[in-house]
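The block underneath contains the structure these notes are about, expressed in C-alpha cells.
Of the protein chains in this complex, one is absent; all others appear in place.
On to chain A.
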Amino acid sequence: MDVALTGVSVEIAGKSLVRDLHLEADAGQVVGLVGPNGSGKSTALRCVYRALKPSAGAVFLDGTDVATLTLKENARHVAALTQDNHTDLDFTVAEVVALGRTPHLRGNEALSARERELCREVMEQTDVLHLKDRSILTLSGGERQRVFIARALAQEPRVLVLDEPTNHLDVRHQVELLSFLRKAGLTVLVAIHDLNLAAAACDRLGVLAGGQVVAAGAPIDVLTSGLIKEVFGVDATVVSHPSTGVPQLLYDLKEKA
C-alpha cells in the first residue's frame, strides 16, 4: 500500500508545525524521516495515523484520501508506534498486544484462535513472548517499546508508522528491529534520529527542517556533508560502509574556543 502526504500543513494554536509537506512512500518501501528536534517529523506522522487532522493538504493511502475513512477503517491499514505510550494500569504484555486487534473486532468480540496465534507470533518476532504474563509496568523501557511494536504488528497493518522506534532499545534490538522492517514487506514510515541507522535501514529519506521537506531521495543522494551542516549544524564526513556500501556519517567533534 502506498502512502502520500501532499501539501500537508498543520497549524495548532496559531503555530505552524508543518507547512506544505510533500512525502511519498511506495508500497513496501521503508521511508525515513530525519531532522532536528521540532522539525515536524512526529506531526507529519500523526496525520498518517489520524491523531491529527491536517489544516490543509491531505494524506492518501493507495490514492484514497484518509479523511474519507473512519478512524477504524484507517487503523485496519495503518498501525503506529507513538511516543505517547504511557499507562498507569498494569495490563499484562499479552493483553496489550491483543489490543492490536481492536480495529478488526466489533466491540467486545473475543479474539479468534487465529488471532491468538497471530499475537503469539508477533510476540515471538519482537522477542517479548517470554514476558507475556508480566505487567507492562514492570518492564524496562526497551522491553516496553518492543511490546508496543508487537501490538502494532498484531494489527496486521499494510502501513507501519513508527515514531522514534529505536528509543530505549539496546543496539542489538535496534539492529534487529530495523532489519525486521526491511524484510517485513510493509510500507514503513519511520522517524529516526540516528542518521547512520536511517541510512542503513531506509530505501528513501525525507529530511525535515522547519516543518518542510528540504531534501528527499535515496540515502546516498540525500546524506551529504553540506546538507548535514545546513540542517543539523554539525560537521560530518560521509563515508561508504566497507561491506554494504551505504553512506555512513563520521562526526567531527570540534573543540569550541
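Keep in mind that, in the parts below, a contact is a pair of C-beta atoms (placed from the backbone, for glycine too) under 8 Å apart; a residue touches a chain by one contact, two chains touch by 3 or more; residues count from 1.
Note that contacts and distances are computed from a predicted model.
For the chain of the complex excluded from view, the name given in UniProt is "Hemin transport system permease protein HmuU" [choices: "Fe-S cluster protein", "Hemin transport system permease protein HmuU", "Acyl carrier protein" or "ABC transporter, ATPase subunit"].
Considering the whole complex, the residue from A:4, A:58 or A:99 that touches the absent chain is A:99. Across the entire complex, the residue among A:1, A:51 or A:220 in touch with the chain not shown is A:51. Only one residue in the set A:112, A:138 or A:179 touches the chain that does not appear here, and it is A:138. Within chain A, the residues in touch with the undisplayed chain are 13, 46, 49-51, 70-76, 78-80, 82-92, 95-96, 99-100, 102-103, 105, 107-108, 133-135, 137-138, 148, 152, 155, 161.
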